[in-house]
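Part of the complex only, each chain left as placed.
Chain lettering (A, B and C) follows the sequence in which the chains are written, and residue indices restart at 1 in each chain.
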Amino acid sequence: MVLETVVAEGLAHLSYLLGDEDAGIAAVIDPRRDVEVYLELARRHHLRITCAVETHIHADFVSGTRELAAATGAEICTPESDAYRFARRSLREGDTLALGDLCLRVLHTPGHTPEHLSLVVSGGDEGEPWAVFTGDTLFANEVGRPDLLGGGTEEPLARQLYHSLHDKLLPLGDGVLVYPAHGEGSPCGARIGARRVTTLGYERRHNPRLQAGSEEAFVHDLLASLPEPPAYYPRVKQVNAEGPRVLGSLPYLPLLDTEEFRARMAAPDAVVLDTREVLAFGGGHIPGATSIALREAFPIWAGRLLAPEQPLLLVLETNADADRVQRHLLRVGLEQIDGILRRGMRGWAEAGLQFERIRQVSIHELREWLNNGHADDLQIVDVRSDAEWRQGHIPGAIHLHAAHLTERMDELDRARPVVVYCGSGYRATTAASILQRSGFRDVSSVPGSIHAWRAAGYPLVQ
Amino acid sequence: MVLETVVAEGLAHLSYLLGDEDAGIAAVIDPRRDVEVYLELARRHHLRITCAVETHIHADFVSGTRELAAATGAEICTPESDAYRFARRSLREGDTLALGDLCLRVLHTPGHTPEHLSLVVSGGDEGEPWAVFTGDTLFANEVGRPDLLGGGTEEPLARQLYHSLHDKLLPLGDGVLVYPAHGEGSPCGARIGARRVTTLGYERRHNPRLQAGSEEAFVHDLLASLPEPPAYYPRVKQVNAEGPRVLGSLPYLPLLDTEEFRARMAAPDAVVLDTREVLAFGGGHIPGATSIALREAFPIWAGRLLAPEQPLLLVLETNADADRVQRHLLRVGLEQIDGILRRGMRGWAEAGLQFERIRQVSIHELREWLNNGHADDLQIVDVRSDAEWRQGHIPGAIHLHAAHLTERMDELDRARPVVVYCGSGYRATTAASILQRSGFRDVSSVPGSIHAWRAAGYPLVQ
Amino acid sequence: MVLETVVAEGLAHLSYLLGDEDAGIAAVIDPRRDVEVYLELARRHHLRITCAVETHIHADFVSGTRELAAATGAEICTPESDAYRFARRSLREGDTLALGDLCLRVLHTPGHTPEHLSLVVSGGDEGEPWAVFTGDTLFANEVGRPDLLGGGTEEPLARQLYHSLHDKLLPLGDGVLVYPAHGEGSPCGARIGARRVTTLGYERRHNPRLQAGSEEAFVHDLLASLPEPPAYYPRVKQVNAEGPRVLGSLPYLPLLDTEEFRARMAAPDAVVLDTREVLAFGGGHIPGATSIALREAFPIWAGRLLAPEQPLLLVLETNADADRVQRHLLRVGLEQIDGILRRGMRGWAEAGLQFERIRQVSIHELREWLNNGHADDLQIVDVRSDAEWRQGHIPGAIHLHAAHLTERMDELDRARPVVVYCGSGYRATTAASILQRSGFRDVSSVPGSIHAWRAAGYPLVQ
């Protein structure tokens, strides 16, 4: 028996290859779009992938079932749903998928979405169910969010979720392993735990959602605690329902010299996307560039801030980052990449072109400004989520979630200096880049941000 | 939180790197000797390894705690035992190891060995214990074997094991994850399951050993069902107690030309070790060579059949196998490798040197011989374990476990033809190579062996 | 300035990426079909490939100019010729290609083919020509062969070649570096030297072809000394003239289980291609399989013995060989690969299926047979080239070049035993596999072959 977990960093997306070595066949559960990793694992274990399953219509990443089917001839298996617009096999409660000696049994577990299914694994050396692929129904320390479809479906879905958890999953037994579709860091759950695998017993006893005393309490608490979902989710859900374009292989990304890069910058929707670290962006960047540094959160912020119809022009720390950046973008459905600035900022500077800076101020400088009474002049902007804001902020700060910056930036004064902070300085630099591009004259960002502020023992207000 | 599983194929040895990313520190549990993999994982996750723990004095692989400590400055932590002969920290029941927000609590779980400990993990996002590193106490579908120390300790250890399982581990709760030191294929358990991670709840309900109705039944059944342990275990245990030599890095393996290779073959104890596949060995090999093909079972059979004082001369399929072969050998304490035949059998043949064959006969040929009454002349030798033999064998076969071939081969007639089979043809070729080297004139081996025999529907006898 | 040599082993094909780092652009000269290597080199050096040039219509490998153009938008540049059937830019004597500060000047150097051009490099830090890409016009120690077009063109082309060499290339000056399209081992020249780069001066003084005292002598000696070209050359030349199919990426190769593999073996033209080493093939193989071991000569023999319309079924030493085997096959225009036997011969044997052997006999055994008077019964077949045969052969051997085996095998007696030898045992096993498949009952092969025979000091006859 082979069970391999594939982690897509950033989205904290977990997918699985499960196979039987004697029969030589395998299924992939919730595959991502760049599927070579599954082909490689299958070959290493002498397995043919015969089945590409998705547990539900994903909203945070473009599903790879069609790509995998195109590459290998595997059958696409999805939950039953009218939303789908491509050929596939629909799985219903009680259906089974045989993989040699292994058996995947389908449970309909609606809640995160109406069509959502879970897959119970038995077989191998064991006749009894020993694991369940729960998709976005149950995570370590968290449950799936029922609010992504909107239109007043939140509460009915939350109620369905309660029953899926208590009537379908937990009865499988405390000793059953739980393999969810997401780990820590995914916005598909509010506070998913760090364990990649967990158990029904552990979640039954310790998952805060499963401690609710009643269906009512569960529904109430769940709906009250949900962070705002990334705005790109409906777009990707639509792509997954219609059937993502099959790529075949990673599209070639041309290197562009400064002249061509500048010419393409002139296109109406073009976005210069700078993935270097925040201090490098602060030190110097192309005027108008958007900063989304290549850290864990890159794909989520790329999904949030960029649109599929915008041609992307990449400024990388090194050409060696190109592959990783491209995969992250493709996974959230951003395919239109015009190319890469050939020698990055080094070439840009040597060509004698203009660049801009965003001052990176330390918390000590910021504190000094505050102490010296500059706060009146300064606009200190906190771009964190509501939940983070509620846990305490820097005195005098204005709250403006980074995801809403574009709509709400007119609440700020373009002529007065702005200092942006967040949790660690990452979103702050992204937000600062957007403000600067939008005409704000004097924009600073705070590396370390609240993390540093706390570490230094400076006071927060609530 | 970071939890990475490192698999040493062949030995089916599982070791773990557990770390806290905020604190930036990690422990490695039951490390193997070639430790770069842990250094690389730690660097990728921005962790310093501060602690190298072993759950017990291992018998099947050379422990890497000293190597890891030499490389990183990590503290070596072992169970308390008088057997150890090197500096280390002794862990006792109730001791805790803190890794930032994570906590490892020590349980003394004797049974496999008297000193054996398990490590209960709590923390991360959870205050309650959520996992336990069980070493060789509890595996998926199996428990540790209490018979490796000999001298009548089997029964007392089996009783201790019963209590370690029932009084120490199971009370941790059904939902607790179990991370054992071995997976399927290890001779440290009779029938370890294929799941790399399991749960206390699943094992409590389904592990056959834990279904025993009483301590007496447990002890009786366990002791009655143990396969013979590999003979090299006491040697490696001794190495681990005294403290394995620190290597620093993989020793350089010289390429030897045919002249030097032949000169070294003349050394009294020298062994020509041919790791090519069995059909290639059968097709042609250096006279006197021992076949241990580079499949999963390689390290176990290398441990079984080779001694540390024998200089090894390697014949590889390709030079690219050298690294893997060397690691396997080092892990079972075989360090004295003289070198590699520079161009393998291709160079040997082109130099005009003698080679030998072992006829690889199909089960159909063998069956025909039997039907034609050749059985009288043939000696059909089954080199599988006792348990395999009991499940059925080819009519007319003589049983002679491969591990005892050297002692018992005089029971066979060197002048009469011998056909060797096993489960798949692997051990058969190894055994055939040993017989041929020992003066048997006409030796054949059966690719596919019992596997093929069954697949063809030919009759077995019991 | 960047100049990177890309070697396609086996075909001994040399291609080049030449670029100017300041301008950021590069050309590839004589690219192969699997072009990722050029994309990767270009990215590493911050270069865009703007030009894909071929020096002539190649006969031994499928040209990658179209593939490269499809991937990068590079312009395809070829010599002027009516044979081409796809869009491209035609280069004529005196044309120049500018790569920033570098300049490639076109020389028309017919001889190997009528359209053949060479590219003279100047620039970089030097204004004077410092190198020339000679394609198949001039190699280290050899010149291109003028006999591939047939139809009586050999002599006129040989005369053109004489003038291309003496009137076009040598006048560039002794100090000019020569970068040819082939190195040692290519059948595009009779005895190409081992140096990958050479100089006009060295070749002028030491290349045997350039020592001919007159055009007449040159033409006479050249035409008299040409080995037989591989029969697949005209086919590939045709593909290159028409324009090879653009692949986009390496096609996916499925793993086939034994049942499906056997089903596909039943297809009329299907070929089981076994790429394991010769001793492994000898030890056991699928009945009817063709042996072409994955050594240097693999692609040439694959080109020679296989046809594009034959579905290929692969038996590999390890799945890790798949990528290399596939590339080799694609390079000689063999695209129709049905798949790979999932677990190779190991799976085949375990499934209880029939296999065959080819006895691998040592030269000592062969010699003994000869000495014992078995020569009358034996058919000893030498499958080397005419030139090798003329240098001496084993007494009593019959000469039958491996490339003509299929047409001429009826000269042998299927009922009498056959022993096949060649230079090293490689072609011998290939030939033996073909004889066995064709109904020869008792076929042996000789590892080491003439190489071993000589090393042992055994007598040859001429």
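The rule we apply is simple: a contact is a pair of C-beta atoms (placed from the backbone, for glycine too) under 8 Å apart; a residue touches a chain by one contact, two chains touch by 3 or more.
Remember, predicted model here, so these are calculated numbers, not experimental data.
Chemist: With 3 identical chains placed here, what is the total number of copies in the full complex of this structure file?
Modeler: 4
By our rule, only the chains that are shown with their structure count from here on.
Chemist: Could you work out which chain's C-alpha centre is the most distant one from the centre of subunit B?
Modeler: C
Chemist: Using Cα averages as centroids, what's the distance between subunit A and subunit C in whole Å?
Modeler: Centre-to-centre distance between subunit A and subunit C: 49 Å.
Chemist: When the C-alpha atoms of subunit B and subunit C are each averaged to a single point, how far apart are the two points in Å?
Modeler: Here subunit B and subunit C have centroids separated by 44 Å.
Chemist: State, to the nearest whole Å, the distance from the C-alpha centre of subunit A to the C-alpha centre of subunit B.
Modeler: Once rounded, the distance between the two centres reads 41 Å.
Chemist: In their complex, what parts of subunit A are in touch with subunit B?
Modeler: 1, 3, 124-126, 128, 130-131, 140-141, 173-177, 184, 191, 193-206
Chemist: Residue numbers of subunit B touching subunit C in their complex, please.
Modeler: That would be residues 276-285, 317, 345-346, 349-355, 357, 359-360, 362-364, 424-425, 447-448, 451-456 of subunit B.
Chemist: Okay, in this complex, where on subunit C does subunit A touch?
Modeler: Residue list for subunit C touching subunit A: 24, 39, 42-44, 46-48, 71-73, 248-249, 252, 254-257, 319, 322, 342-343, 347.
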